[in-house]
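Structure in structure tokens, see below.
Up next, chain A:
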Amino acid sequence: MDGRTTAVVEASSLGLTFPAGDGDIVALSDVNLTIDKGEFVSFIGPSGCGKTTFLRAIADLEKPTSGTLTVNGQTPENARKDRAYGYVFQAAALYPWRTIEDNVALPLEIMGYGSADRAERVRRTLALVNLSGFEKKYPWQLSGGMQQRASIARALSFDADLLLMDEPFGALDEIVRDHLNSELLKLWARTEKTICFVTHSIPEAVYLSTKIVVMSPRPGRVTDVIVSTLPRERPLDIRETPEFLEIAARVRDGLRAGHSYEEVV
Partner candidate 1 sequence: QDALTLQLKWVTQAQFAGYLVAESKGFYDEENLDITILPGGPNIAPEQVIAGGGADIIVAWMAAAMSAREAGVPLVNIAQPFKRSGLMMICPTESEVTEVADFPGKTLGVWFFGNEYPFFAWMNKEGIPTDGSEGGVTVLQQSFDIQPMIQGQADCISVMTYNEYGQALDAGYGPDNLTIFNYTEMGNDLLEDGLYVMEDTLSDPAKVDAYTRFVRASMKGWQYALDNPDEAAQIVVDMDDTGAAELAHQRYMVEEVSKLVDPSDPALDEATYDRTVKALMDQAIIKAEPEGAFTTAVTDATN
Partner candidate 2 sequence: MNRILPVLTILLAIIAIWYAASVWMNAPWQTRLNERADLANVPFTEFVAQTWAQDKPVLPSPHQVAGEIWNATIALEPTSKRSLAYHGWITLSATLLGFAFGTSLGVLLAVAIIHNDASDRSLMPWIIASQTVPIVAVAPMLVVGLNAVGLTGLVPKALISMYLSFFPVVVGMVKGLRSPEGIQLDLLRTYDATPWQAFWKLRWPAAMPFLFASMKVGIAISLIGAIVAELSNTAGGGLGVRLLTGSVNGQTVQIWAALFIAAGLAAVLVAVVGRAEHMVNRRMGVRA
């Protein structure tokens, strides 16, 4: 798996066009990006710039229309069949007829884990996202934030080395978000996973990432890749340091550049 290269995701001249009735929609064009093992990469950019599309392409949920894309050195399809990644969608997408533990167990059932192993993994990942005690509840009995955490647990349960997260904390208020951000950082530090993370929040992107990919729309392009100079160890109040603010300002400039207000929204 970690063959000749440490690149987990490698995109070169990647393009992805959606056919549409009145002219095609170019969602991604000429994207070149390498994500190495153990990196925490944030994607930021205005709505519709192709962040989700790029994550979906990595996950083999969309087919690139040009260029090449490899995941763990293989095609995305083979990587998917190897169950190389866990995906956290923008919405929690829990199945309402399953309890929280059954929801978390879903990928394990499908991948054929034994039932003892399953129970153990469910217990462990639920504890990790602070949901112990809610195993037997149904999704609608939990708040939005708890649901989102359950969906993260589900993606973590089978220990894929690559985590793809599409605005997982979009619906949460600032305090809860802060808490989950630092939990996620701890998890990442502990497990050495590679994480691709989509967000709209500049502070969040700066706080979490080792690398920030700024994108711009029409067509979706990578306009800037900012490598963070922050240490790996990040207390919450790092966000008031000048270094942090400086990176944030750079991200903001990058964003604004690709953002001609009138046409984007």
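Heads up, the rule we're going with is that contacts are C-beta pairs under 8 Å (C-beta built on N, C-alpha and C of every residue); 3 or more make two chains touch, one makes a residue touch a chain; residues count from 1.
For anyone wondering why these and not others, all candidates are chains of the complex that A comes from, given by their letters.
Please read these numbers as outputs of a predicted model, since none were measured by experiment.
Only one option in 1 or 2 touches chain A in this complex, and it is number 2.
Taken in their complex, chain A has these residues touching candidate 2: 56, 59-61, 80-81, 83, 85-87, 89-91, 93, 95-99, 106-107, 109-111, 138, 140.
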